[in-house]
Structure formats: C-alpha cells, structure tokens
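Below you will find the structure I want to go over with you.
Complex shown without one protein chain; remaining protein chains in place.
Every chain is named by a letter (A and B) in the order it is written, and numbering of its residues begins at 1.
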Amino acid sequence: MKTSKKEYSRMVEKASPPSRLVKNCTWAFMTGGSICALGEWLYRFYMNMGFIISDARLMSSITLVGLSALFTGLGWYSRLAKRAGAGTLVPITGFANAVVSPAMEFRSEGLITGVGAKMFVIAGPVIVYGVLASVVYGLILFFVSPMGR
Amino acid sequence: MDYIAAFITGGLICVLGQILIDLTKMTPARILTAFVVSGVALSALGLWEPVVDFAGAGALVPIVGFGHTLAQGMKESVAKEGFIGIFTGGFTACAGGVRASLVFAFIAALLKKPNSRE
Partner (left out) sequence: MSRVITLKKPVAITTHSCVGGKKEGKGPLGDYFDMISDDDYFGQDTWEKAETEMLKRSFYTILKKRDIKPQAIQVALGGDLCDQITSTAFCYRDITIPFLGLYGACSAMAESMAIGACLVSGGIVDNALCSASSHFATAERQFRTPLDYGGKRTPTAQWTVTGAAHSLLEREGKGPFITRVMFGRIADLGVKDANNMGAAMAPAAALTLKEFFRETGEKPENYDAIYTGDLGMVGSVLLKELLQKEDIELTNHQDCGLIIFDRESQQVQAGASGCGCSGCVLSAHILPQMEQKKINRILFMATGALLSPTTTMQQESIPGIAHLVEIQTERN
C-alpha cells in the first residue's frame, strides 16, 4: 500500500464527520439544566417538609437517583441520553444510570458474578479517583495546613 | 430566581462536558472521573462553596458536586478525628447517593431484563 499511517490518519480525520457541537451543547444545556432545576425543587420540597439543609440535599439526591433508576429500568434513560449526551451524563442521574444499567445487563450472569461483580464496572472509576483525591486532600489538611488540626 | 441559577449553572457544567466529549478524544468515563477529581480540588481550594451558595442544586447535582461533598466530608472528619479522619471521612458524606444507586440498581436488576434499543 502506498499510504502511510501518518497520511492515513489525516485522511481519516477528513473523512470522519464532526460532531454537531452546537446542537449537542444545546441539548446538554437544556437537559442538564432541567435536571438541576428539578434537584433544586426537590431540595425546597424536602426543606418545607422540615428536613435540615444537609438532609434535604441528601433526600433530593436520593430522589433523583431513584427517578434515574426508574427511567433506566423502563428503557427511557438511554433514549433520552441518545440526544442529551452530557446533559444526562454529568448530573448524578447519569451516575445512577451507570450503576443501574450494568446491574440489569449482567443479571443474566448471576447475582454474584453478574449483578454484584459488574454493578460498578462503569461508575467504579468515579468512586475510586474521587475517594483517592479526597484522601490526598485529607493528607494535605493534616500535615500541611494548620487549619486541619 | 434560584431555579434559574440552578438551571443555568447546571446546564453550563453539562455543556462543558459535552464540549470535552465532542472536541477531545476523552471517553465519558474519563470525563466523569476528571469532573469528580476537579470537584474535590475546587472544593479544597474553597472555590466551589461560593458556586453552591449561588446555584444550589446547579452546583451539587452535577458530578462535580459529588467531589465537593467528598472534600467537605474529608474536611469535617479530619477536623474532628485528626489522622484517622483521613480514612473514615469523605466517603460517609457521599454515601447516600452511592448507596441509593446500589440499592435501586439491585432492585432494577431483579425486576427487569435489559431493554431492546432501536
């Protein structure tokens, strides 16, 4: 073949259609914004019910997670995400979807080796690196910053 | 007004994610991981608390807020328990979201087969 790898990678770049950035971002903005506004509404709802701030925040997160699980179970979440992109990926509902969908998918491989082992196959890195980052912060607080003591 | 702040802030964070997906070779899993770690860092530097004050759920519902919660939890537990707090803190603060996901995921797995896609 007369085409080199380098040359071919340029050809691939040219032949591959770009993502429709403006359209994708509009969808992401509208969907992501709506989910956050719903979160705010839930927070207020739980505040009115007499929860303290931190508990109201937690309850609103749990409700969003539950709704996401419901949507995922009914097959609606992936349908929405097909258009919404990051709008359904970045909110906590996206995290829940990343936990619920493999749990459902790998049910056919059993409760232990399927559901149990594969549940965090997508969301695992978020927890691992989130926790590691917070431990680094904890070490800094303890050893470096006098504020921590 | 609070809803608008939440909507716009949350929406913009998602747009940032979308731009990363479309313009870089980053996979969604990498973007989420980067967002969480950024959340921890921004919170540690004291930069995220003002955003939470302004946007409420708009700053907490996106996965960056998960990082913020982790950092806040760490701060409290180190202040309270010292060195041991490094190991106990952080995760408790965000345990609700993770645990809820886990429980709902298990229930969904018991109830429903994966859906066909078109």
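Here are some notes:
Just so it is clear, a contact is a pair of C-beta atoms (placed from the backbone, for glycine too) under 8 Å apart; a residue touches a chain by one contact, two chains touch by 3 or more.
Just so you know, these numbers come straight off a predicted model, no measurement behind them.
Although it is not drawn here, the omitted chain touches the following shown chains in the complete assembly: A, B.
Touch with the chain omitted from the figure is made, among A:Gly32, A:Gly94 or A:Gly130, by A:Gly94. Residues of subunit B that touch the chain left out of the display are 21, 25, 28, 113-118. Of the residues in subunit A, those that touch the hidden partner chain are 1-3, 5, 8-9, 11-12, 15-20, 24, 72-73, 75, 77-78, 80-86, 88-89, 94, 97-98, 100-102, 104-106, 108, 122.
Just so we're on the same page, only the chains that are shown with their structure count from here on.
Listing the residues of subunit A that touch subunit B in their complex gives 18-19, 21, 24-25, 27-44, 57-58, 60-62, 64-66, 69, 72-75, 78, 85-87, 89-96, 98-107, 111, 115, 119, 122-123, 125-127, 129-131, 133-142, 148-149. Interface residues of subunit B facing subunit A in the complex, by the touch rule stated above, are 2-3, 6-23, 28-29, 31-33, 35-37, 39-41, 44, 55-58, 60-67, 70-71, 73-75, 77-79, 82-83, 85-87, 89-91, 94, 96-98, 100-102, 104-117.
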